[in-house]
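Below: the structure, in structure tokens.
Every protein chain of the complex appears in place save one, which is left out.
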Amino acid sequence: MTPNEPADSPRVGVYVCHCGTNIAGTVDVAAVRDWAMERLGPHGVVVSRDYPFMCSSLGQELIEDDIRELGLNRVVVAACSPHMHEKTFRGACERAGLNPYLCELVSIREQVSWVHTDKVAATAKAEALLAGGVLRVREQVPLEPMRVPINEATLVVGGGIAGITAALEIADAGFPVHLVEREPSIGGHMAQFDKTFPTLDCAACILTPKMVTAGSHPNITLHTWSEVTDVAGYVGNFTVKVLHRPRYLDTDLCTGCGICQEKCPAKVVDPVFEAGIGYRKAIYRPFPQAVPKFPVLDPDNCIYFERGTCRACEKLCPTGAIRLDQQPEEVTLQVGNIVLATGFEAFDARRVEAYGYGRLANVFTSLEFERMSNASGPTGGQIVLRDGVTEPKTVAIVHCVGSRDRNYNKYCSAICCMQSMKFAHLVREHTDATVYEFYIDIRAPGKAFDEFYQRVQDEGTIFIRGRVAEVTDVLRMPDEAAEDGRLIVQVEDTLAGLQRRIPVDMVVLSVGLEPQADAHEVARRFGITCSSEGWVIERHPKLDPVATMTEGVFAAGCALGPRDIPASVASGAAAAARILGRIQQRELALEPIRAVIDAERCSGCRICNDLCPFSAITFDAVQAVTEVNPALCQGCGVCIAACPAGAIAGTGFSDAQILGQIEGILMFSGAADVGARTASPEPKAPEAVPA
Amino acid sequence: MSEDVMTRPHPTDATASATTPREPVVLVFTCNWCSYRAADLAGTARIKYPPNVRLVRLMCSGRIDPSFVLKAFASGADGVLMTGCWPADCHYRVQNVKALRRFELLRRVLEQLGIEPERFQRFYASAAEGPQLAAAFSRMIEDVRPLGPLDWGRLPDLAPDHEALTNPSELDADSAAEAEADLMSLEAVGS
Amino acid sequence: MSSYLYYPGCSLSGSARAYAESLAAILAPLGVELREIDDWNCCGATEYLTLSPLGGYALIGRNLALAESQRNGTSTLVAPCSACYANLAKTDRFVRESQTLREQLNGALAADGLQYTPGSITVRHLLEVLIEDVGLDELQRHVTRPLHGLRVAPYLGCLVSRPDYDRRWAQHEQPHALDRLMAALGAEVVDYPLRTSCCGGHMTQISPDTGFEMIRRLVDAADRREADLLVTVCPMCQMNIDAYQSEMNHHFRTDYHVPILFFTQLIGLAFGLEPKVLGIGTEIVSAHRALGRIGIAVPPPAEVEVEVPAGQAAPAAREARAKRPKGLPMPRLDEDER
Partner (left out) sequence: MPSAVRTPGQGAALDRRFVDEIRATTVGETRLETCIQCGTCGGSCPSAADMDHTPRMLFAMARAGLRDGVLRSNTPWMCVSCYFCSVRCPQEIHIPDVMYAIKSIATREGIAPESIGADFSRTFVSNIHHYGRSYEVGLVARHYLRHYALRLPGMAPMGIGMVTKGRMGFIPHKIRGIAGLRAILARAGELEAAAQGRKAPA
């Protein structure tokens, strides 16, 4: 029995937080304070206070002083959500010598003052929840956090700029990293770009050195052309399965000479790296600077896989590296932490029918334009129409395609204004074309962003405020456009208040950013949550922007939401810093929320055995009882609820605690007389759970 | 303590007013990872819902013991709402599915006890679905209000067969199949 | 034999008589029965909503209430007129959505002892029923005289795929449903990007210049694409493009001659039915030349020639056929679902 073991009479301290006016504006905190003293006195409350900001150091000192001076052995703080400040108040208790798990947080902000307006009803609800907290905390027992060693290795999922940054930061600090990338090469979307806004840095020039460093770093193991198929375990000790898709070559022998790619007779459109406007071979390296240097063979387009003949690559490979019978391979990795940097997908412009993408040849997407303007792209950096030769004389750039639109995505994709203006600059740089930007609002709030807006204006780009209504090739009058094949952009010039039809040669749709199509599936696999759109939800959007709700799993880059390159790099580095801090602690304290089996009461029925998805429950055939491995148990409590003998107890969420809380919450809800009609209004005999 | 506080009528107290019927009280079980966070989100977004909705946080909806639900009704709740992650999104992989099976069975038992099915409902909410959860709270109150207070007196003796309720293998074939079909349709919706 | 409730709408017994006749003629071979709602009333087009939104919905609601009370094994209500369809579908949607409207509407209907249960009737356009329930395969099975060589511009008009508050159409602007139906009949389908552009509705009545311009755009685009005729699913569209084409020509001093037929008329022709029973010949801009091109003899036009001031009539320039783009690959378009 620890010194904190409850004495016969619980001595509970109640603290009601005003949270400025956040709570006090709706809840009569003084009344709650007095009510707790009056009505909950019989339930062990010996002191009840209110304070403007309980989480302040002065507020915490109130608790600490009372523990010491009044001999409190239980604390209830009625304030915000436990997800916000549970740790804070547990810390205060611990400093005063009270076991931190004897502190209970009652949420009267998120669950009361912020969601109700009627002051009387809100105050009554705060009182009811407080009563629940007091009756729950009475049943709480001291607990000790579980300590587990932390694996030094980290898994980084996604090899774009955010993932590369995170991997390099951790690897440079001396710890191993596994970097998993779905595509044949790391580099992500940034590798597709020509220039970056607003500085017009050459994307390849700044990215390639990082890719090369990551590819050759002794602490980084690359798993390209691979996907994570399974994640098990918990923070500090994840077991991850990674599927290596076959490249159909032996990377130990391949020198990356490129002869196979050159000789391969199957040429297909490359919808990924070249965004659909360029070609690649069936065996290919997506771009010359690819890391690793090895090509992959795409069996869906390979003549050998289709017809059983060809084998040109195999015959011509100077080192005999081609392996046409290669099979997928699954590897199992042990890691302590995970960074999800899975990036974004471009919005599918076909969905906006009015813009005619896919129907009208000279309507392009921003990704197509990025590849077109790239010197190593399909047109060698020439800005041309779909015919591949004609230089446009007029270019329309359309903002907010698929963004800020309740029909598609409600959010602003954040990067498109700047990207569009970069396009205007590039068009002017490569051609003499007249450029129109059609926008709703110009969003240029970054460093040197608005200056870039002004620069593009100075270059002669015409800005028209109006969301483009449609792009059409149907002329209203024979002379509406100067030449055949021209497109008409129909828009309201909102500053002039009139509808305009502007003939152009080329339309570039600045498409928004969307989560990866499999974002929900990936979130499930890693046990994290994402928004309905599919962006990863941060542990706290402001104060903890790279952690997820799941311990040990972090996120970086556009997996969290649309952002530009500097912000992606910053979040990658931030995730790395969080992980390095943990690795250096060598071990982790885990919440002691676990299932515990009382062997005396276990009847050996084995009903619980199949319920645990973490294999924490095993059956001891000799003793004919079931056991729980506390290191594997995650504390969900399904087995506790299922045990017919009531032999399984849950620390932190015991039956006695929960029944007490229910009792407390409903005790004063006008149902107090119910007890008279039921046999036993009191909770069943508390199931004390020793720590 | 001031006189004022002592005598202040409790708005949910049956004795508060003889003319206005008592507002129904709904106890909500939430899981720590999805629905509780959705409730937090509803709070942060200042989405309003009726004040007689009260939350109990568990780690997983799979933790819900039938005795918790019976205790809630016995203690005066007019309705109990079971919330958790979407079937495929459980933080503990599949545990909420087990809760779902248990829900179906328990609902039947409650019906036999004379507790209307409207009083015991379930709702899925991901951590991002604060507005939807708040709307579900409001709906639940609307569903329960017309039923009036739970007439405890006419209910048969409350002696739940703990084993039958907790042991999923005791599900009869029909209800198992039904729960399974229900689950599949939910998974289709959820995915 | 599949059976549906049927709301013909006013124009099918008047200006769109050909629509009604051709529809009746093709139903029997397809095994479709349409049961006309007894004593239906006008849906009010857009006019009643203009004067009194609630009155407009009550007017439409009476039809829904009658349909509900005359349900007999089917709760699907078919409307051949796009405006009627849109009005009926929108009303059902709004009363499902809004408790206030539900109460007001049923309050008004109670004045004649009627009431409507939201959602009890599913409103569908004739086109949807023919494509989805009957199916293109079944339609094709009855084709005895394929429309090979007839260049048809499919013109759906506004109110089938829009507003579509129930989100039943994957594409609101360029749906290819009618294109696929025409292709199934063997016709050569012209890519007609104005397939859901507006015919001007009642603008020919209240602001003729506006109306004529909108008709001109449609006719011009069909003419440039060398369509033999337009095919439509809406009496209002047919009326505007057919009956007002000569006045539009007069207004702009042009000489377009683009006939417009109902899709049921073309289905009937492909089924080998006689032009006369399909109401062919009742159009003002005669389709006789266009149909004659594929060997379908139509009674000679009783068309009244419009005098066009000499020297001013200029046939619109024919646009060169679009060349197949070379150079950069085009993005792939998914197969259109509707």
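Letters A, B and C mark the chains in the order given here, with residues in each chain numbered from 1 onward.
The criterion applied here is as follows: contacts are C-beta pairs under 8 Å (C-beta built on N, C-alpha and C of every residue); 3 or more make two chains touch, one makes a residue touch a chain.
A quick note: this is a predicted structure, and the numbers were derived from the prediction, not measured.
Touch, as defined at the top, links the missing chain to these shown chains in the whole complex: A, C.
When the full complex is taken into account, the listed residue touching the unshown chain is C:Arg162, out of C:Arg162, C:Arg180 or C:Arg224. Check C:Leu101, C:Val231, C:Ile294 or C:Met330 against the missing chain and you find that the one touching it is C:Leu101.
When the full complex is taken into account, the listed residue touching the unshown chain is C:Cys42, out of C:Cys42, C:Ala170 or C:Ala183. Looking at A:Leu324, A:Ala469, A:Ala631 or A:Ala645, the residue that reaches the missing chain in the full complex is A:Ala469.
Among A:Arg39, A:His223 or A:Arg404, the one in contact with the hidden chain is A:Arg404. Where chain C meets the chain that is not shown, the touching residues are 10-11, 13-18, 39-42, 44-59, 62, 94, 97-98, 100-101, 104-105, 107-114, 158-159, 162-164, 172-173, 197-198, 200-203, 205-210, 213-214, 217, 243-244, 246-247, 250, 281-284, 302-306. Residues of chain A in touch with the missing chain: 354, 400, 404-407, 440, 465-470, 490-494, 497-499.
Just so we're on the same page, only the chains that are shown with their structure count from here on.
Under the touch definition stated at the top, chain A and chain B share no contacting partner at all. Averaged Cα coordinates give chain A a centre that lies 48 Å from the centre of chain C. Between the Cα centres of chain B and chain C there is a gap of 51 Å. Annotation for chain B: no residues touch 2 or more other chains.
Within chain C, contacts with two or more other chains are made by no residue at all.
Touching chain B in their complex are the following residues of chain A: 31, 34-35, 37-38, 81-83, 107, 109-112, 114-118, 120-122, 124-125, 128-129, 132, 520, 523-524, 527, 529-532, 537, 549-550, 593, 607, 611, 613-614, 634-638, 640-644, 646, 650, 653, 655, 658-659, 661-663, 665-674, 677-679, 681, 683-684. On the chain B side of its complex with chain A, the touching residues are 1-2, 5-6, 8, 10-16, 22, 25, 27, 33-34, 36-37, 39-40, 42-44, 46-49, 51-52, 54-60, 62-68, 71-72, 74-77, 88-89, 91-95, 98-99, 102, 126-129, 134, 152-153, 158, 162-163, 166-169, 191. Chain C makes touch with chain A in their complex at residues 171-174, 193-194, 217, 220-221, 316-317, 319-320, 325-334.
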